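Complex shown without one protein chain; remaining protein chains in place.
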Amino acid sequence: MTETTVSTLTPPRAARRGWAGQAGRSALPVLTVLAAIVVAWYLAAVWMNAPWVRDQAARAGETVTTGQLLRATMAQERPVLPAPHQVAAALWEGVTGQSVTSKRSLVRHGWITLSATLAGFALGSAAGILLAVGIVHSRVMDLSIMPWAVASQTIPILAIAPMVIVVLASVGVTGLLPKALISAWLSFFPVLVGMVKGLRAPDPMQFDLMRSWNANGGQVLRFLRFPSSLPWLFASLKVAIAAALVGTIVGELPAGATQGLGARLLSGSYYGQTIQIWSALFAAAILAAGLVWLIGAVARLTLRRMGLAR
Amino acid sequence: MSAAVAPEAPRSDRAALAFWAGLVALALLWDARLGALAALWAAGWLTNGLLAWWGGPTGRTAIPLVFGATLLALWEVAVRLYAVPSVILPAPSAIGARFAADLPMILSDLWQTLVKGALTGWLLGAALAVLTAIAIDRSPFLQRGLLPIGNFVAALPIVGIAPILVMWFGFDWQSKAAVVVVMVFFPILVNMVAGLAATDALQRDQVATWNAGYWQALGKLRLPAAMPFLFNGLKITTTLALIGAIVAEFFGSPTRGMGFRISTAVGQMDLPLVWAEILMAALAGSAFYAIVALAERRVTFWHPSQRQ
Amino acid sequence: MNRPEPALHLSQAPAAPVIEARGVSLTFPTADGPVHALKDVNLSIGQGEFVSFIGPSGCGKTTFLRTIAALERPTAGTLTVNGMTPDQARRARAYGYVFQAPGLYPWRTIAGNISLPLEIMGFDKADREARIARVLELVELGQFGSRYPWQLSGGMQQRASIARALAFDADILLMDEPFGALDEIVRDRLNEALLALWARTGRTIGFVTHSIPEAVYLSTRIVVMSPRPGRITDVIESPLPRERPLEIRDSKIFAELSHRVREGLRAGHGAGDD
Amino acid sequence: MNRPEPALHLSQAPAAPVIEARGVSLTFPTADGPVHALKDVNLSIGQGEFVSFIGPSGCGKTTFLRTIAALERPTAGTLTVNGMTPDQARRARAYGYVFQAPGLYPWRTIAGNISLPLEIMGFDKADREARIARVLELVELGQFGSRYPWQLSGGMQQRASIARALAFDADILLMDEPFGALDEIVRDRLNEALLALWARTGRTIGFVTHSIPEAVYLSTRIVVMSPRPGRITDVIESPLPRERPLEIRDSKIFAELSHRVREGLRAGHGAGDD
Partner (left out) sequence: ADPLTLQLKWVTQAQFAGYYVAKDKGFYEEENLDVTIRPGGPDIAPTQVLAGGGADVTVEWMPAALAAREKGLPIVNIAQPFKSSGMMLTCLKETGITNPATDFKGKTLGVWFFGNEYPFLSWMNTLGLSTDGGPEGVTVLKQGFNVDPLLQKQADCISTMTYNEYGQVLDAGISPEDLVTFKYEDQGVATLEDGLYALEETLADPAMADRLVRFVRASMKGWKYAEENPEEAAQIVLENDETGAQTEAHQTRMMEEVAKLTAGSNGTLDEADYQRTVDTLLSGGSDPVISAAPEGAWTHAITDVALQ
């Protein structure tokens, strides 16, 4: 508890580095943590897959040596927990093993999911921002919308998604849009909550200044509320994009579960193909992490250009 | 805005009236049934406008109720006017009747899903996220190493992990809690990390001159300053936790719980029961959210957003 | 919306009342009982007057200025500004307000901060730039337009916030300890500049300061306040001419005025904590 | 961990150097070129000295204080505090720092704010309460302990922040314009209180002010600085005795000292913007 603690001693200038520098500094820690996870994963894989190997051997009336056991747990066709290299191989195969237009290509499925995710995210965050703006400006909206927005999120989307899809299909809305709507449904809420908070976060004195200039609502929004809500907005957007992805995947199931990572996950589960589940899972998580990272990068860039990132 | 200055009277009253009247007229031209619905909506909205103007604590509580009543009336009337089959969308009256009739069962489902599954998972997930955020904050090494990977792991889609977690943790509420942990972890983590970074430079300089140890600076400065952000994450995840627990039951469960009941009832075309469960979920979820929001008011009373 | 320069009103004080407070009281409710920030304040300020407020810390100076600017509402009494309610006056953009703390927007440069009210009021770009350059020069921050607030020293931030309030031509200028964080020399220069501006444009100025010489040097009237409950204990008319060279501060009448203000202040300090 | 009262050092200035700056420079890189906030600053401050810093706005006074307190790191030169690096001294809890802005924590009451450093330093509850009561009395905020910062006027907030720095017994007290927002009367009282405290405890004090009389009244040495690049242009030793009644301000020697400081300040103002 004696060493230096508070990071103020690193002056702002130290934080200002190029992207390359930042990536370089991140590589080692990321790799270290990654290595730790992979090791833990292998151990877990051995531990979780071993009973099956032992059972098999017992049924066949054989005994297995530790070496055999280890090897066997790493190479099952339907492991309880696939080993990292199995997932990596499946991912690699899914991405590069065939042309991107093939039904087996993870790139194709990923793209289908991604496009609906982005559409849903755009819809959802736009809706969230607009509603938040309305709520901070209108008491009627604040008092009437907010409780219902909360209630809307407690509706288990998976339960009504099929109905949504059915209803939309009956009015001729099919394809990407129904999925995007479900994903928007899940992603608007974090943005709404975060933005309501952010738009109300400026210091009272700053509002007083605006008042003394007789700025109208729109101006206060543009010049004060919006800029100072940005840290809130970006934190919310990160959550929202991950939620949008989940929404899309959820929406892909009742959409007939034909295409997209959600369908891959589902059919993988249905046929007990754990390796396929995990590779689809990782594809989705890589997508999500990439999207979150992208928003983080936009956030850093914006906040820095605004002189806020110090 | 200063607390002492009352909100401005709505200047746009007449404009709103004209707008809604126009909309109703337009809808009427299109289709009489649509016209009726539009009129209903306009009536509710304008009532709320008046209530908001008159203000007072009664108005405050009345507004969401009027809004909700408008929505429900709209729903009931629409279902009847357009003769929507009940296997597609039952009328609110049918849902209400079912809700009342099956309340004991619905409550036992609620206990299984919300209290055992969602609440446990939420508490665990929140604690885990806060601790991780602190670990990340504590160590620049972890910050660079763990955060990207944390993003990644925590962004695993629920539909993918739910079957796996059911396989690992069994069919009962434990696996639901595990799903909820994974679901709420990331939003809370993101907000908490942002919150821990949100102290202002002057305040950090002060604790530096007092040579506060890391944990002291954390406890006395950074955690309080992070509270508004933390609560942002907590609020968002109240509803996520409920969804997570319900959805996880789709992937394996004992024969009780809201998710179980909903999916079974959908399969049985028992849509009033589906919606009665959804109603319960909405009530419980809103109460959950309200409690967290209340705690937020208590804890972050000093924040500008709470003072206006 | 380019607003016309207000008409010049040279030395005709005290003219028609611009600000008129009658029995104004303001009470803040707090957890441990109400705080009487203002109690039965009566004051009438004429067009083109320069009124200073002086008084112990916490006596309600800021609160009174805020009330004039429609940032607080009196709990009793009436307050009119140009015959309107303060809020109407605010809507007519009657006020330029320099707050006690700089309150600069951290995401805007200094020039951007000064530009903000101008943008809000609809000045066109060329006009904005000319005004920004002029006021930055005035507060001696010419080369700092492109810096961010946190790159400036405390005094520089304060000057930037003064520049911001001077950039547009509000009829009523309310300044809450604007020169508190400045050294004597800059302060003198800015005092002179402010007097020149006042003489040129005939604006009405409400000015909070803790410096007795500053109050005497600048004002046509000095209002002395005392705390808990915040009220006016003395109003001192200054017989000094409108044209005031710095040397006037060595005059006998200046010393006398200063003495009277100091006495008032001292009395206020003695006054009872309710 | 209850820290012992530091030993009393009565009137033995200038003693062993507590703060020693040799060739200290500090440059801030900004988008439009580096800012030389400090350039080649040499200064040695002895145990128990009261050193005031005075200079135009933006000349580097705050920066220098921050550098002493290890909140900035010099880009050139060396700075030692009690023979240690500033950072080591900081860890030894050598500093009490009153910042230029109050910087109170909004989630704590005034008493809670004062209590904060005491909690961090491990004072026990009874001791904390006694100290809080004492310093609140000292800054005349006795009845405001239970208020929140936003319920206080500007000057009251500043006093609360002074109280916070005085509540524990740091060997080195760094004060950045602590009395800027206070009226003359309170200021005089606090000046006296500060002198009494200094005499009683023999602390070393670094004090930034814009008031020439205040600097002269309080200090054993006055450091005059000039801006861009920020550097020391004059160091004035005060021949005034350590015991200083308020009347000393009417003495001739006081006037002479003031004059010299004013000249230095004026010269600094003329000094070239690099």
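General remarks:
Lettered A, B, C and D in written order, each chain numbered from 1.
In the analysis below, a contact is a pair of C-beta atoms (placed from the backbone, for glycine too) under 8 Å apart; a residue touches a chain by one contact, two chains touch by 3 or more.
Here the structure is a predicted model, which is why all the values come from computation and not from measurement.
The chain we do not see here touches A, B in the full complex.
Within the set B:Gln143, B:Thr264 or B:Ser305, the residue that contacts the chain not displayed is B:Thr264. Listed for chain A, the residues touching the missing chain in the whole complex are 52, 55-56, 59, 77-78, 80, 102-105, 109, 158-159, 161-163, 166-167, 169-170, 253-254, 256-259, 263-264, 266-273, 276. What chain B contributes to its contact with the hidden chain is residues 85-88, 163, 166-167, 170-171, 249-255, 260, 263-264, 266-270.
Rule of thumb we're sticking to: only the chains that are shown with their structure count from here on.
The distance from the centre of chain C to the centre of chain D, each centre being the mean of the chain's C-alpha atoms, comes to 29 Å.
Measuring from the averaged C-alpha position of chain A to that of chain C gives a distance of 52 Å. Within chain C, contacts with two or more other chains are made by residues 66, 70-71, 101, 150.
Among the residues of chain B, those in touch with two or more other chains are 2, 5, 201, 205, 207-208, 212-213, 303, 307. Put simply, chain A touches chain C in their complex at residues 203, 205-206, 208-215, 219, 223-224, 227-228, 306-308, 310. Taken together, the chain B residues at the contact with chain A in this complex read 1-2, 5, 7, 45, 48-49, 51-52, 60, 63-64, 66-68, 71, 88-89, 141-146, 148-149, 151-161, 163-164, 167, 186-187, 190-191, 194, 198, 201, 204-205, 207-208, 212-215, 217, 228-229, 232-233, 235-236, 239-240, 242-243, 246-247, 250, 258-259, 262-263, 266, 274, 278, 281-282, 284-286, 289, 303-305, 307-308.
Per the touch definition, chain A reaches chain B in the complex via residues 1-2, 5-9, 25-26, 28-34, 37, 80, 138-140, 143-148, 150-151, 153-160, 162-163, 166-167, 189-190, 193-194, 197, 200-204, 207-208, 211, 231-232, 234-236, 238-239, 242-243, 245-246, 249-250, 253, 261-262, 265-266, 269, 277, 280-281, 284-286, 288-289, 292-293, 310.
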